[in-house]
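A single protein chain has been omitted; all remaining protein chains appear in their positions.
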């Protein structure tokens, strides 16, 4: 960003020992953010910043590790002003049999029981013959907002964008932003004389926000020539919608829309999940449908999709701030085969993932992607890795839903039957 | 949870070399989840599991660090089936002057510009005299669902719970779950013959979900004696609402409800934020209010609160899966002092944080809490540390909103004025 | 309202024949709105206005009746600038056995099948032993918005209002607005330095909006003395929320919150509703729960509550503009008695009705209220009539839901089984 370090252009690499530089940072002589550039050594910059921070605050950062991390890998890409790193343990749930392949799903979390519970769900799925996923649509979005003098005029741009021929020309402009970007459409929202244009495009194996933003910028420049009276207010007008719960995402989807399903055999429900089909079906209606309806949710018709999405996102270098909408999910459970087996599915319209960009190139995260066989860009079929990662997220959520719902359903039995000798272990909900 | 290892009770500690045990795990002879108990050595268990995983999958986990981490610290508390950990770089934004104190805010993220941008916001706030926060309410929630034969009967329990005398008795039962738990009230939602009882309680310095769940369990047992016909369906009926966007949280709050505000001097807006008051005020209406309205958001009237919430949560050992509702935020910007200065605020009803429990005790995360002066339980004033952490989260969000909105607002200027020679640097929105 | 006619105070009653006055209205010499006051004859005023309108527009209003209506009854209370009236046919559904009494429910509608369908539902309910209703809470709301210089200061007023002693004093002030008004509480919403105070009060047999508004005005005056820096922005800040779909109503309720339920015998489902229990239970999940969830509804988990609410509202002189939230409803259907019978319920948190005020005193509407035995104020138990009316609305909705859902469920069978010889009559959904 512009505010990072333009002042230091041309400044010679700092000489001086660490101690001198620490003092200069504390005194404000050397801006903390300029250390990387001035020292030409990311690791040393972090160390000096850290020392200055400790002295300034009088706090001890000893517990925060600093070694064994490649600070060049985050420089100008992932994190500014670093002083170390936090460690998030990675547990592995699985194997889960999904679309004919077995996956071991890495989950970075500090929430007890989460990996174990998901693991149990994976077992139930795999022993029942596996889960099947379908990618319903795939498109990242960005919605700038522009203003005209009148609403009538804003509507003209809307009508212009809806003409197939115009969309074609615009796609040509848009797609220049990247060889992977392919504009799919533009959905317009209007409020008076403000037009919000939600660009949707496929983005290869990248999550794609930056790619889309660049394409949008190109299109805005292009449109300006024909719509001289168009004022660009912001490249993002919140109709995108990024990292906020919003109807437009729930209805239209964002990133990958995935449905994942499995039929769990009745005996597996009993043996692995320690409950029965009827109880799960009932609980799903009472909790995930009715309870969420009473609570007034937007897209939260599930037990704890967010837990699994977040843990897999962190392990694989995704942006966990996006789990707000990436965890939108409606979980369905129905009795099939004359009530003997359980059909369970999760429908998730907004899984925002990539296998390149973001934190995916960091060593640990890349290893987790590699474990899943989706590291980096897919050469043979661009976008295939990111799509596959989305289906794995959905598969893991399916496992997580199955297991927590079972714990809750059987907890109920515990409560009814063992009133005087109960343990709360295992029935404390994780959602 | 029940599914973790009850089978291994009484099993003698495994002898044998690593190689033998790895093979036994691969063959299924030794269940992977049982390694910790059977080996009596968490670190070795992780190592063996990891090796088995590598051989099973044919994947190389080399990039995923395993050393320099205390596996005992997560055993039975934070993460099952561990095979290593991911590293998330921690950048520090600040100082931000908040309620008279200066804080350096640790942010764990892999999103470029986020720390730098928040840092800029901190600078604008601090140079303008600082921000002020107010905790509007504080209560964690859990809502079990019970069923009666009729809705009329379910309503009777609702009326019973609304009697002050009954609530008092129930509080006595509830509060036994912990010396910090203090039941504040029970809000009832009803759908036919199902009653959803949302228990609200203060939880000291813990985020408090487990504490509340225990208290709820106690109360359910107690109520069962008077309401023999009450069927407990689930200890969580989604009216809580945990990790899902839900109106009940937006309206009622969950965790800490905090408002944080600052008045940014006009000259600081220009100098530090590179924009002007009028542009910010206008953009806030067009993007954060109108754009979010058109998008149909629930609680997402902000630019990118989720980014900051998530980064601070991960750095300080909070549950990032809760960012779904913890990032609910309405950002307000108004011109004051005859249009010269900017009054900015963020109102966040659901900040779910604790300074004990969860991942807060892990070395790195504890160091980050210590950096903020809110590590562990507050001895002199139970709950004060968690409350303070919530205000710091809100303060950091305030800084983040200011900075991104400024980048967007000035980007617009860039676009208008430098059409033929523009750089997209710094104007690519981060939300 | 202030804009109606203050200019004509003191103006002598117009002399002159109709023709002269019509011309004066057309020429603008006499303002149309002043006719009632200047002529001292409401009926004649309407007639002259109508004639002027016909001449001005060149349109013929012959079809719009003007006779046989008491224009004095609406003067200054119900409708300004009248030129006649529309006729809405009133059909009667019933009897419905509700809480031990039989009601014939008047419905004013022009939607074909609606009365007949509701009638069928009433029959199914009555033949099954009747429905039972429960009023869960009762309180009308109004939420002014005020501003302070800072959010911290706005929070102080919030804390002040939460003190029981202060609420008591405020209630004294508030309740002066009417002998029926009883303040129950004040729920505060805050956005930065703006405080939205949602006053909730019982209002006797009136729907109560005006009563509450007056009480709110009294309290604002009172508070101003202690909070000199409080700026009243508006007596309504949309946190009320009147005539808009809003989470605060769905969660908190507005007007009367009612649940109404019945158990329909399996044989009645077959004989009267022409379907079966299992089909209804399934359809309710698929349409009213899942379909509405996928559509992203707020409070619309039903088939067509709005149809019935609107028809009964118009017939009984309620405000049909309030059906936006009065029709919020979650419909539940479950198999009971080992799957043989159907338990059905509607839970409606926001039924806004009164038996005095609004259009309730007009002759036709009053007759409809009288038919239900709830005309005017209840002498023995103030508020009882309005409450009863709310339960009747809920009962009628229960009947309507049952019947339409049955038509849809059996229509499905029609479709499957009679593919080549089908009639679309009776299967076209009304919702």
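Residue numbering begins at 1 within each chain, and the chains themselves are lettered A, B and C in the order written.
By definition in this document, contacts are C-beta pairs under 8 Å (C-beta built on N, C-alpha and C of every residue); 3 or more make two chains touch, one makes a residue touch a chain.
The shown structure was predicted, so the numbers you read here are calculated from the model rather than taken from an experiment.
Across A:113, A:170, A:191 or A:364, the residue that sits in touch with the chain not pictured is A:191. The chain not shown here is touched by just one of C:108, C:157 or C:402, and that residue is C:108. Per the touch definition above, the residue from A:87, A:178 or A:347 contacting the chain not shown is A:347. Contact with the undisplayed chain is limited, among C:47, C:119, C:134 or C:391, to C:119. In the full complex, chain A touches the omitted chain through residues 132, 134, 136, 150-152, 155, 158, 189-194, 247-248, 250-252, 259-261, 296, 298, 330, 332, 334, 343, 345, 347. Think of the hidden chain as still there; on chain B it touches residues 247, 250-251, 285, 289-290, 292-294, 296, 298-299, 301, 330, 332.
The rule is simple: only the chains that are shown with their structure count from here on.
Comparing mean CA positions across the assembly, the chain most remote from chain B is C.
Both chain A and chain C derive from one sequence, and where they touch, over half of the residue numbers involved are common to the two copies. The mean-CA centres of chain A and chain B are about 16 angstrom from one another, to the nearest whole unit.
One inter-chain figure worth recording: chain B and chain C are separated by 40 Å, centre to centre, where each centre is the mean of the chain's CA atoms.
Centre-to-centre separation of chain A and chain C, using mean CA positions: 43 Å.
Counting only residues that touch two or more partner chains, chain B has 189-191, 194, 247-248, 251, 296, 298.
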